[in-house]
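Of the protein chains in this complex, one is absent; all others appear in place.
After this line comes chain A, so read on.
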Amino acid sequence: MSKVSLTLAVFWLAMLAMSVGRAAEVKTAVLRVDRVVGPPISRLDAPPADLGFAGAMLGNEDNRTTGAFTGIDYTLKTLAVVPAEAVSALEALKAEGIGLVAVVAEGDILKALAERAGPDVLLFNAGARDEALRDADCRPNVLHVSPSRSMLSDSIVQFLMWKKWTRVLLIHGSHPEDRLLADSYRKSAAKFGAEIVEEREFEDTGGARRTDTGHVMVQKQIPVFTQEAEDHDVIVAADEAGVFAPYLPYHSWDPRPVAGSAGLRPVSWHAAHEAWGATQFQGRFEKLAGRNMREEDYQAWLAMRVIGEAVTRSGKADPASVRAYALSAEFELAAFKGQKLTFRSWNGQLRQPILLTDGRVTVSVSPQDGYLHQHSPLDTLGIDAPETACQAFGG
């Protein structure tokens, strides 16, 4: 930023502070929409009550610390509702004058919220992975801090190519979101030159996920399910619904590594990550929340920090100005991933490295070395500008 624009930002901050006769207030919220689902396969994955909220609280604290020096006050409201109440909850936030809202919800709900929000509200998608929301169904009032399915599947396939594990057995679930994820893996394989040698569908036949019989039946079922597959180097699991993937490692007929929804997983964040100053960040979060940081927390933190940076640098806090600054070439955010994060101006997606984890450590970080791009190696992950069907961003 030049000296002139910096001086201007300071001026605007002063104006912002003066305009209300005291410290100016930037009102933000997190709206989490919880669908009723059964317990996860692993009880370690059970969502905490403050999922996403705690991350946003840390981001808000960070903004408030900065605000103490710039005369800007940040407030955060957190709200968890069921899908039927999502739209009225957003209306209530609007009525309170809150125009900057991070949303942790599934794609169809986010779409409905974006329709209702109108141009005076800026939503930050801190949950949904759906490609369509970044593509043909993109909305001008939604910025995506959560990575898309294609960013995640590209991250995994780049790593498989680096390992020369190019023959993939793709096992996907029977839910719509599983099929979308499987499609994303097909496209990633075609993009980077991996071969899906065979596909199998693991049908969700219902039933309780928790039984007293435990692992005994799984140990018999999975080898049978995976036997006589075409020769493959790796199993990729597409199981967003969380029905079967964690059962694949160690149980497959052929001894092969598993990636995707189990084994080596692509994530926006995980609690063991320590590089690039992340240790202190994890420590601050754990002190605040009393638990480990989840992806939704990191994404909600990102949403708050995008708001904080835009307000601090532009000196303006209205949703339109925050959006304009976030999408501008001036915007950049340090977020413990080793390089600055910026937005794709053509669809509002935050560019970010994806961590690949086995659940214990950071195994690798994509994009992998050698995947080059004319603008940013981060654009080797996910839909790129020439392919986008998003119209709402003037693309």
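The definition used in the following text is that contacts are C-beta pairs under 8 Å (C-beta built on N, C-alpha and C of every residue); 3 or more make two chains touch, one makes a residue touch a chain; residues count from 1.
Definition applied: contacts and distances are computed from a predicted model.
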{"item": "Hidden subunit of the complex - UniProt protein name among \"Y-family DNA polymerase\", \"MEDS domain-containing protein\", \"ComF family protein\" or \"PQQ-dependent catabolism-associated beta-propeller protein\"", "value": "\"PQQ-dependent catabolism-associated beta-propeller protein\""}
{"item": "Sole residue of A:Glu25, A:Asp183, A:Asp254 or A:Glu332 that reaches the chain not shown, by the stated touch rule", "value": "A:Glu332"}
{"item": "Per the touch definition above, residue among A:Gly38, A:Pro176 or A:Gly277 touching the missing chain", "value": "A:Gly277"}
{"item": "Sole residue of A:Thr65, A:Ser88, A:Gln227 or A:Gln391 that reaches the chain not shown, by the stated touch rule", "value": "A:Thr65"}
{"item": "Of A:Lys111, A:Arg313 or A:Arg344, the one touching the omitted chain in the full complex", "value": "A:Arg313"}
{"item": "Residue ranges of chain A at the interface with the undisplayed chain", "value": "1-3, 6-7, 9-10, 62, 65-66, 69-70, 277, 279-281, 283-284, 305, 309, 312-313, 332-334, 339-340, 376-377"}
